[in-house]
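Just below is one structure, and these are the notes that go with it.
Complex shown without one protein chain; remaining protein chains in place.
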Amino acid sequence: MSLEPQIAMSPTPVAPSRRKWGRGLSATVGFVATVFLTFLGLLAITFFIGRVIPIDPVLAVVGDRASNEVYEAARVAMGLDQPLPVQFFHYVVNVFSGDLGQSVSTGRPVVEDLSRFFPATLEMATIGIIIGVALGVPLGVIAASRQGSVIDQIIRVVGLLGYSMPAFWLGLVGLALFYARLRWVGGPGRLDIFYDGLVEPVTGLLLVDSLIKGEFEIFWNAVHHLILPASVLGFFSLAYIARMTRSFMLDQLSQEFVTTARVKGVPERVVIWRHAFNPIRVPLITVIGLSYAGLLEGSVMIETVFSWPGIGNYLTTALLNADMNAVLGSTLVIGAVFIFINKISDVLYRVLDPRAR
Amino acid sequence: MAPMLEVKNLRVSFPTHRGRVEVVKGISFDLGRERLGIVGESGSGKSMTGRAILKLIRKPGLVTADRLAFEGVDILRQSEKQMRSIRGARISMVMQDPKFSLNPVMTVGEQIAEALVTHEKLPRREVNERILTMLEAVRINDPKRVAGLYPHEVSGGMGQRVMIAMMLIPGPELLIADEPTSALDVSVQAQVLDIIDDLVTTKGMGLILISHDLNLVSRYCDRILVMNSGTVVEECAAGELDSARHPYTRGLLAAMPTIDESRDELPVLDRSQWAGT
Partner (left out) sequence: MATRDWLLDDSPSSRWQANAGRAYRVFTALLRNPLSVVGGVIIIVLILTAILAPWLAPYSATGQDLANRLAPPSSLHWMGTDELGRDIFSRVIWGSQITLTIVLLVALISAPLGLLVGAVSGYFGGWTDRLLMGFTDIFLSMPKLILALAFVAALGPGINNAIIAIAITSWPAYARIARAETLTIRNAEFIAAVRLQGASPLRVIVQHVLPLCTSSMIIRVTLDMAGVILTAAGLGFIGLGAQPPLPEWGAMISRGRTFILDQWWVATMPGFAIIIVSLGFCFLGDGLRDVLDPKSEGK
């Protein structure tokens, strides 16, 4: 899993402007414009992948045994007889009107498939990020406040392991150990087979749905199944978040105002949490946002390992069946979520930091 | 009566690739309730001396001394916890640049309040009153408004006055001012120093003014230590600076321009004269 931070640690202080409204408005317009442009770029890439790279996209749809008439009909139906810019225009219009095409393997519209599979991924990634933040931030703070100590070294190695361990491998090892050997957790899938389908989906999030319906047995079963894949994801975000927290904290602890706090006689615990940690909460939000987006990506591998009926599993199945509509649809959705979270944490940064206000 | 601060053979060293390097090489001085100036160029060890007194040199830095005592309390023997009740409450320090020495995400008022409540448990109202009084004491006209500002919203001179207010509010007996004006505009330097001088004198505190500016130190201090590469090369009363004997001090004095300057070129320090000492 690659989570590469593209963040500036200290934003240039913006002079307080009197025309706050004008500035807010232009910032909003600018935000919408960049999101729109980036999304358009994303569409250009998926369009390129779907229509330009394959030597013959029609063949991919109709198969190589189709007759000439069928082939030609499909070609026209796909709009491939028109020049590329026109094709791209149609593609963009389709996407914005919610049409991602049909999935060859499920026979349903890709949009419908995606909305059915997305909640499972969301549930897993959310629990994952909660684990990652709850452990990663304190570990990073501890490592930084005891720089060079044994604890710091251990946290450093854990962090590097997060960069060098294949997620799917950790998932498999986890299954072998905690499911097969120790029986601590449930196996693959979201529920044991005999609970399947008992809860009517409301939000699609099993933990929420089962609680709404008061099905506590199902809730516990879902927790049993969720905890391992979510922990594996959590480990990777933990590694990344701890590493970034540590580096932010070291940066802060070397600042002069931390010395000021010590001169005042403030206890070390307060120095660390109030003076060094508070200023980094805002950049940490960006890191957590990136990490969350990264988990959606990482879930592709994890879902394959845990037969988790989410968007990642849908994507890999589509990949193996050369179901391009489904592949591009999933890419688009994951990419869009990724971009969106990226931009949102960017905005939060500017709103929350008093220096940038 | 024993002096307020006794320093004997103070040494500060840091490890490097080539072994430990001493930045303060055995300096000694005593301080009563007076104003002491420590002068030296950058790297002379004057700031490290100030920080060593507060025991702020962190590992891997190392501080040793035959004696380092404040009001008879051996500072080097104090635990971190004991040090915390000395820092701020009895000795405090004003640092160079308010742009960096004030916490950017806490308001001015919160930071001053923290200095006070760390040492005294007071009701909220009284804390607020004390902050406003203190801000007035450092000649801030509109203390209520300033208390609610973030450091980036105040000017350098105002920031430094806030810093002084913060450091004096618990009522310490000794104030170390480490280059308190070198990051400020020339126009506000005198103002800030006047405030420090005024408060220190009326409260009968001790002051260590660390600076590279010989002129300024001789104007605001009673006694002067001149430091060069980690050692004290000259110690004299501020008024007797003209009769200083050490070549380094003489060189520094000679390098200072006067208002009715007649020399075509200011002399450059000739380091070979004391390099052997």
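Here the chain labels run A and B in written order, and each chain numbers its own residues starting at 1.
In this text, a contact is a pair of C-beta atoms (placed from the backbone, for glycine too) under 8 Å apart; a residue touches a chain by one contact, two chains touch by 3 or more.
Quick caveat, the model's predicted, so the values are computed rather than measured.
Within the whole complex, touches from the chain that is not shown fall on A.
Between the chain not shown and the residues A:125, A:206, A:284 or A:301, the one that touches is A:301.
Among the residues A:74, A:151, A:250 or A:270, only A:250 touches the chain that is left out of the figure. Remark: the omitted chain is touched by one listed residue; of A:41, A:148 or A:201 this is A:41. Of the residues in chain A, those that touch the hidden partner chain are 1-2, 4-6, 37-38, 41-42, 44-46, 49-50, 53-54, 160-161, 163-169, 172-173, 175-176, 179-180, 243-244, 246-247, 250, 293-294, 296-298, 300-301, 304-305, 315-316, 318-320, 322, 324, 327-328, 330-331, 334-335, 338-339, 342.
In this section, only the chains that are shown with their structure count from here on.
In terms of their C-alpha centroids, the spacing between chain A and chain B amounts to 51 Å. Looking at the complex, you find that chain B touches chain A at residues 54, 56, 80, 83-89, 92-93, 95-97, 100-106, 114-115, 118-119, 150, 152-153, 163, 166-167, 170. Listed in rising order, the residues of chain A touching chain B in the complex are 13, 16, 255-257, 259-268, 274-275, 278-279, 353-355.
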